[in-house]
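For this depiction, one protein chain was excluded, whereas all remaining protein chains were kept in their positions.
Note that the chains are named A and B in the order they appear, and that numbering of residues resets to 1 at the start of each chain.
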Amino acid sequence: MSQTPYSPLSGARTLPRLLSGISRKRPRGATLVAAIVLLLIVAMAIFAPWLTQHDPSEIAPAQRLQGMSAEHWLGTDAYGRDLFARVIYGAQVSLTVGVGVALATLLVGLPLGLLAGYFRSIDAVLMRFMDGLMAIPGILAAIAIVSLTSANLWTLMIAIMIPEIPQVVRLIRSQVLSIREEAYVEAAQLMGTPTLTIIWRHLMPNTLAPLIVQCTYICAAAILTEATLSFLGVGLSSETPTWGNIMADGRTFFQLKPSLIFWAGLLLSLCILSINLLGDAARDALDPKMQRREG
Amino acid sequence: MNAVLKVENLQVETVGGKPRSILKGISFEIHAGETLCLVGESGSGKSVSSLATMDLLPQGALRASGGRILLDGEDLLQASPARLAELRGSRMAMIFQEPMTALNPVLSVGRQLDEVLAQHTDDNAATRRQRVLAALEQVHLPDIERIYASYPHQLSGGQRQRIMIAMALLLEPRLLIADEPTTALDVTTQHQILKLIRELQEKHGTAVLFITHDMGVVADIADRVCVMHLGTLVEQGPLREVLSTPQQAYTRDLLAAVPSLTPRAPRPASGPRLVLDVAELHKVYAGPRRLWWRKRSSTAAVQNVSFQLYEGRTLGIVGESGSGKSTVARCVMRLIDPTSGAIRVRGQDISDLSAAALKPHRQRIQMIFQDPYRSLNPRRSVAQSLIEGPMNYGVPREQAMARAAELLSLVGLPEDSLQRFPHQFSGGQRQRIAIARALAMEPSVIVADEAVSALDVSVQAQVLALLDDIQKRLGIAVLFITHDLRVAAQICDDVLVMQRGQVVEYGPAQQVLGAPKADYTRQLIEVAPGRSWDFAAFAPAL
Partner (left out) sequence: MFSYFIRRLLTAIPVMLVVALSVFLLLRLSPGDPATIIAGDMANPEQVANIRRALGLDEPILTQFLLWIGNLLQGDLGTSLISQTTVSSMIAQRLEPTVSLALAAILITVLIAVPLGVIAAWRQGSWIDNLVMSVSVVGFSVPVFVIAYLLIQVFAIELRWLPVQGFRGLDKGLGEFLSRLILPALTLSSVYIALIARMTRASMLEVLREDYIRTARAKGLSQRVVLFRHALRNAAVPILTVVGAGFAMMVSGVVVTESVFNIPGLGRLIVDAVLARDYPVIQALILLTAGLYVVINLLIDLSYAITDPRIRY
């Protein structure tokens, strides 16, 4: 088809370009606070052994359900374990799962998305398969995978990762589909650049910005899913200090002692919130038009 | 007589911490029945002036910071939002550039016209319907009952623009603002729409504020002209005066840059060598398969196109949208595969070569694209873009870099441009880089697909001069695809006119554009805007 004699000369068309960057004002403060909170949580996870001398898994029936004290800063749980130690060690699992899943999803999803976007033959089959995967709600798939295999950190991360992959593949694919229409990709074709080089040199770098944003959201979602699985009792074994496990343990005595749930819930929420806020900030910085992850 | 619209020292600036001045105090007035053209290149502020008048400046981004806008003596900048809403649509109305996007896709055309009346009058539904149908009749739309019930996507661009005009004139406003209303349309449709605006204006005595970048359109419709540049009003006066005796240097340069419709004299072929020979090219598109047991519909985008291009010559393919001219270009480049026919580049038929067999021949034929903002990878430096092609063909890096530096100076860019990135260049500069990139492959043929259509007229003139110069020096053949007869007349030796996928006329430019044989070519030339005036000569055309 022939192009319409389009011309950006008219002011009406150049106006949006003129205005980009002027009209966006966002609270920088929230982003800064989010970054600080996240740094504190990361530091807490790394320096956990130095922050407390208690073993988070050490059971002491004589000291169950104690209140706050100099010995037990946040008191103890129903098994007499030190709550403060459990809460700060809980950050380790959450952050490992979050970062691990985000990176793994990126490594698997990026090549699949690039291939699906560029090669029509691969696209048809792969995307039907991805549609099928998308149809299984992530939490159910994760529950099933974890419960069928023995739950350890690896199976847990794989179980959380698999339902996230279709999202990334779809995102990359749609990016590639629009970028490959750009004249510079056609120009590269005309200059005899080999197909794989075109994908690597011209397509991949231009899909990275939205991908990074998506990965922060996946990181937050993975932390959330891990906590949910633990909370439902189908995650890592209940001795392991994870925020979800702590809350699951606290359920029985919740009405008696809300703090059993409170601290883990607070840190979990703060952690996810900070990552989401940083994701929003990255999105606004990289591409104001990109929309938030769906689902 | 009092002016319908009187703009006094209007200033517009950006909203935010550091306000930037977009309009630096402009003044003009329009009387009933008069057409005032605001003309200028991109960034001149012509659209902002019209949006300010309608109170349609993008909220939170631009605001009127000073001056007065008087509509029949009432200052619009002081009016309440409710009063402005009352005036919009009834006393002043506007039509926009993009008829394809200016109508709401999910509401029927009739409903969109009807709501203007529902908003501003007390008519009952039956009366409103009668008035809307009458308005559709007035803009010469066929089968108005069907159009009334249609949705915008079922109508052509020209029809949609007629509907916009009908909508704007429903309540017989005193002022009609037309912001590039014909820029997105083909010349034939543009001609009809301009005629329609003129006709309705005479009938209702409307004052028209017409915004355009096209001097040809100005010459055809304006009573008076305001030339704008970078937010200021450079010059204003009656049409004839501005065109024949421009007072300001800027106006003179602007007029001088408009290409003439008179075709250039053909150049002698610089060599006898035939570099591109296209024979009986066909391209048929299969329509989408709705359901697998139904047959696909198919459209012939290009039928039986043949032409020859010799070394050092320029062949223009001219046509309106949908004529198949770009499809020809893309087939020749093998960006799409032709259905049948031969494409011989320096004797070698490339029409059915496999990707691998094609590679050695790709080098011989390169392309320049329409949109300079999309033809360079934003993440790669100019040097990287320029050496990519040669290195694919085994040129060592240093040699390719040295060549890239030479090419940059050839296209008139400073040498330090090599390490810079596309966003640091203007549209015209990017198009120069794209030309350098094509030249780096040392091609025999360059295909330029609407390569200057997206550029301002002064930049366009420079790029055309560059192409001409390069062609002289290097003896390259150029296949130039354009919808613009003026551009074709200025740079082509031969012209091929296409309509609905077929060749209408093919021959030397002087003959095809000077003494056309085909009706269609003659009609195209007749509707070319401003053909009564030779801008560069500041005098009527001979």
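Keep in mind that, in the parts below, contacts are C-beta pairs under 8 Å (C-beta built on N, C-alpha and C of every residue); 3 or more make two chains touch, one makes a residue touch a chain.
Here the structure is a predicted model, which is why all the values come from computation and not from measurement.
Touch with the chain omitted from the figure is made, among B:Met167, B:Val302, B:Val463 or B:Ile481, by B:Met167. Contact with the omitted chain, checked across B:Ala52, B:Ala93 or B:Val495, is made by B:Ala93.
Contact with the chain not shown here comes from a single listed residue; of A:Val97, A:Ile218 or A:Ile261, that residue is A:Ile261. As for the chain not pictured, it touches subunit B at residues 54, 56, 60, 84-90, 93-94, 96, 98, 101-108, 115-116, 119-120, 151, 153, 164, 167, 290-291, 294. For subunit A, the residues touching the absent chain in the complete assembly are 16, 25, 27, 30, 128-129, 131-141, 143-145, 147-150, 163, 220, 224-225, 227-228, 231-234, 247, 251, 254-255, 258, 261, 265, 268-269, 272-273, 276-277, 280, 289, 291-292, 294-295.
Throughout what follows, only the chains that are shown with their structure count from here on.
Centroids built from CA atoms put subunit B at 45 Å from subunit A. Within the complex formed with subunit B, the subunit A residues making contact are 1-15, 18-19, 22-23, 25, 182-184, 186-194, 201-202, 205-206. Of all residues in subunit B, only 14-16, 22, 41-48, 58, 60-62, 96-98, 157, 179-180, 183-184, 186, 211-213, 301, 319-327, 333, 335, 359, 362-363, 365-367, 369-371, 374-380, 385, 388-389, 392-393, 427, 434, 437, 441, 449-450, 453-456, 483-484 touch subunit A in the complex they form.
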